[in-house]
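Removed: one protein chain of the complex. Kept in place: all other protein chains.
Take a look at subunit A:
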């Protein structure tokens, strides 16, 4: 449409500017000079606004929406920084922070070859070969970049804000991915949805310096580049997806999801008859180059050719070669029946050879079977019976409906609708997003932690549903209009409805209905935004190392006991002292207290953890022997009886028993239970009342009044009065108890002198 009529039309509707323009050409008004200047300014603005063509207006709208979404994704993750301070949260991020600190201080080669003797006391840990370096290298590069520009930032600030920064980048990738799958308006909705989705925020809030913050960005980037490669068949995009895969392998152990989903997708395309040369180029380049690059990470090593979890990718790779070969033979042969016979022979031989190769590989042990972590995803009951360490982690529990609702809200309704739209318009790209959505939703159902991996797929598919529905409704509003309006496809068409001439009797009803439905869509999306902000603020912004509670008068009470205890350890113990605690606190102790620990969150050695578990659940004499063997100087326990904190060591005690009992049959779980029930009061089992953990947690607790109207020694976390109040320690002495009794540190006394 020519700009001239456009400008005339816009001029008529912008009433203020029009009248301002008309008055400026006549005699100046009795007002002073500033009014004239003001009208000139308005002139300039209005002239500017209608010199833009429709395409430019659309581009401006899209860029501004993306910019706002980018900023929104960053600032919604800053609740805990504003409420408490800029600190690292939880447990795992402390290890990541410590390694990043080491990297920035000592350089890349020291980091790559680092042997850490401060954890897993007598054994040590080969850090360079047992971590995923992507996160640390990324943060270090950002830090060095900012330092180069002479911004004097501390590495801790960079670490705290890495995750929100990459979350913002993920929204951009989601926009491009949505554009690739459906169209650009679906991309915009996807970017907006993923910016505030609680499923993603839970692991990428500021301070949560963990692998997933960067890995989800790498995951979505790899998928986007691969789908783009399949759509275009270009070598550049395939190689780019291989590099994206390399970044993902360096960032997170969840790369196994990519290396299994992409072959599964290729297989589905082959079955549905969508084989093409584009697919051949994309998959081959990505697999070969990606595999070679992945072998550069020491932790991954040769797993791509040796581990059972990666065999699917290799199998599909060879299958693709067979397909290409058959295609070529079909082109050469002119006889159809001859080709069919040839096809039958080839397929039978190939399948036979593959089965023989797989069998020989597995039987000889060259191809290792699926590891417990990933096997428990396929068979969820496996971990409960066989591997208690995996089953004990709270994030690995299966998902209930309320966790889904909490993390997704409206997207749970939009997901099946989006799947319907994808099935209506099946292309290579929509088949991919459907497969990604379905597999990730299944895994999210098996393990709560994996809701994170499902979030991008759910957001993209829901965006398709929203975009398609809004387009349909907006179509209704525009059906009989003579003058086509430019502008975006969003719900702005309601305002234009009033200026239309009505041609049909059913038109007003349809139009009003469409307006009402659009308002309904807007209402639902605004409720989604409210829900997401509430969940982020209340549930996902707690640093876990600082606890908060409501006092008696509704004021906020902060418990900073953990950091108090670690600081005490750092200041008051010899530098080579070894600290024994349950593995949850290992990373924090090494990072903040800078002392050697016996076991930490890496949990790579089950026997060592079982030794500690055995020590915690034995009587004091046996435990003392184990502690002398391990050279332990201090023991640290976490106790929530005074504050009512429920994630303390007494509540985790049964896991210590189970893990210890898994390796040392001396420890039997029924010894600690009464009629199958776990109790700490007078009716508790005698072994429970005298084990080391009980004594260390409840030492001197029997004299304490914790609540009005209750006897002394009332455990507020369990809600009972403890059974054994008169506790005497023979081989340990109390070194430090924090102000709210949450962390208690005991010193191991040297053995008695011989008489």
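Note that in this section contacts are C-beta pairs under 8 Å (C-beta built on N, C-alpha and C of every residue); 3 or more make two chains touch, one makes a residue touch a chain; residues count from 1.
One rule holds for everything that comes next: contacts and distances are computed from a predicted model.
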Chain not present in the shown complex, as UniProt names it (candidates "Hemoglobin subunit zeta", "AP complex subunit beta", "Acyl carrier protein" or "Oligosaccharyltransferase complex subunit"): "Oligosaccharyltransferase complex subunit"
Full-complex contact with the absent chain, from A:290, A:445 or A:543: A:445
Listed residues A:101, A:524, A:663 or A:704, member touching the removed chain: A:524
Listed residues A:86, A:403 or A:740, member touching the removed chain: A:403
Identified contact with the non-displayed chain, of A:154, A:384, A:682 or A:749: A:384
Which residue of A:163, A:249, A:419 or A:693 touches the chain not shown here: A:419
Subunit A, residues in touch with the chain not shown (by the definition above): 271-273, 337-338, 340-345, 347, 380-381, 384, 397-406, 410, 412-417, 419-421, 423-424, 426, 434, 438, 441-442, 444-446, 448, 465, 468-469, 472-473, 475-476, 513, 517, 520, 524, 530-531, 534, 538-539
